[in-house]
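In this view, the complex is presented without one of its protein chains, the others remaining in place.
After this line comes subunit A, so read on.
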Amino acid sequence: MSKIGVYICHCGENIAGAVDIAEVKKYAGGLPGVALVRDYLFMCSDPGQDLIKQDIKDGLVDRVVVAACTPRTHEPIFRKAVEDAGLNRYLFEMANIRDQDSWAHWHDKQGATEKAKKLIASAVAKAALLEPLTDRYVDVTKAALVVGGGVAGMFAALDLANMGYKVYLVEKKPSIGGNMAKLDKTFPTNDCSACILTPVMVQVGTHPNITLLTYSEVEAVDGSIGNFRVKVRRRQTYIEWDKCTGCGACVEACPAKVPDEFNEGMSNRKAIYIEFPQAVPKKAVVDIAHCLNCAKRTFGTQPRIHSKTGEPILAPCEKACPTGACDRSLSYNPDGEIIELNVGTIIVATGYKVMDKAPFKEYSPQSPNVLTAMQLERLLSATGPTEGEFKRPSDGKKPKTVAFISCVGSRDKNHHPYCSKVCCMYMLKEARLIKEKYPETNVYIFFIDVRTGGKDFEEYYTYCRDLGIKIVRGRVGAVDELAGDRLRVRAYDVDMAAPVELEADLVVLATAIEPSPGLEELGRRLGITCGSEGFLKEVHTKLYPVETPVKGIYIAGCAQGPKDIPESVSQARAAAAAAAVPLTAGKVLVEPLISEIDAEKCSGCGLCVPLCPYSAIGMVQHGDKLRAKIDPALCAGCGVCAAACPSRAITLHGFTTAQIEAQIEALTFSGGDLNV
């Protein structure tokens, strides 16, 4: 008979405030196999853990149940305590009587107490059937993958590369730089964005340990911490990048015009283009959807020969190219190429997208003079469509009155219920840039809250007010188009307690920060979930902010939620540090809580093979028949196979059928109503 020790934690008032500890203690003492029950104010503290260790050392207990907060944060701590006392670490079970009980049933103390009893009974029933398991270690591939080449991805890649690890940096666009490359100035110091970012881009581009894979996307990921196998699809550029020098001659020759994404559609680019002047790598790509195939030069065809000169008739781009990088006779694979990478850890830093203005019908999005803040950013930028000259799009005149509207799509249940965090600051920044350059401009900011939390931010806000930027509390209700390209902004000034209206030449919408398109799909490929707002979810907001539920995969920057540049960089470097830990250790612990197939019981039906989300199951020859077999290096212990197996041939160690059934029995048949 096992000797189970039950340790009930008060968690200060967190548990004891709702659960009658004395009553639960008495109840637990009567459960089968329980040798002793103790309670303590903080079981996870040193003295709390010492209680457990001492009982094990004294031979009083050989199985441990801790009824406390949550295994998510505390299971490793107690497992270690059990192990330190000389017991196998898997002879431990936790009952979650805080997150799932006292917190949830705070106002029903009686019910919470009853539920605590049930949860402990269930844990005790399982504990009686626990068996010792052995940890395994796997070797780690000393390379990392960073997804996303914005400021966060670049810093994460640089830090890892500087530590001596091989880094693959995958970026969807032709160049790294991300959204920051589009910005004119950056708050709170008003540094020129390009001036501080370009050197970093160059460092990344030239670092011997970094392999830059731009114009590429992660297609599939399998494996686990230490040994991820990643398939990256490098999209077809239709240009031989080895030969391309980025001279731009092809771009000048190309006659096709397409709205320029880099300038937020405020100008046109060519069908063959270099993303922006400071691009890294500075290489041209062909936007095949908009290529006009001049001179009937589709890719993969030989040029026609001029009837008179006998010369081949080339397209303007290939004629212009001095290095032969633009060769339309080559038959390119439109699907690009698949590159396979082996890495030990992965950092996801896919950044954000600025919300479009189109959904906000009340703000006249059809007007060329209603811009998103990112469009204004391009308009103010020296590399932008007007080379930094402040002109309004409709007639090229300098706006006399500019109105900013905050929280467009943010804090709005129709769009994004969260605060986008950076809009107040970027509105103040843009307002300030306008006001400093053209002091005679009337600048109004309509807001519902000005949120300037951060080092030096309040000072920045005060300075903007001092410049005479008028700040009106009250979200704008409507922007109407008037004759003469004027716009009428209608709002309610809460401070004046009156409706107000303003005639403006330019209206700027501070649209929300959204997750990058396709983030959810990428998350699915990586096994990381997104929160309700669509950003990737970290394991623990406070203590594990860069970790994801998938070991070995980390997140940084706006992929996790709206952030400004300093925060993105801090988090990126934190993620790099976290991702370097397994690389430095060279081996990682793999918990033995994985599935195993009893080949004798297996009928070879193969049902489990397609169900496994980690592709860990294959069919192998066993005697004269094919039987399923699980690769322990790939198994993540999710248990899908064990639940589905019709022959009950699969055991998920740590969660055996007998253990689960004992838990269910304890929860359902041991009497008393469970008030949940």
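Criterion: a contact is a pair of C-beta atoms (placed from the backbone, for glycine too) under 8 Å apart; a residue touches a chain by one contact, two chains touch by 3 or more; residues count from 1.
The rule we apply is simple: contacts and distances are computed from a predicted model.
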The complex's invisible chain, by UniProt name, from "Monovalent cation/H+ antiporter subunit D", "L-lactate dehydrogenase complex protein LldF", "CoB--CoM heterodisulfide reductase subunit C" or "NADH-quinone oxidoreductase subunit 12": "CoB--CoM heterodisulfide reductase subunit C"
Residue of A:C11, A:V24, A:M201 or A:L502 in touch with the missing chain, whole complex considered: A:L502
Contact residue for the chain not shown (choose from A:V472, A:I553 or A:A628): A:V472
Contacts of subunit A with the absent chain, listed as residue ranges: 401, 442, 444, 450, 462, 465-466, 468, 470-473, 493, 495-503
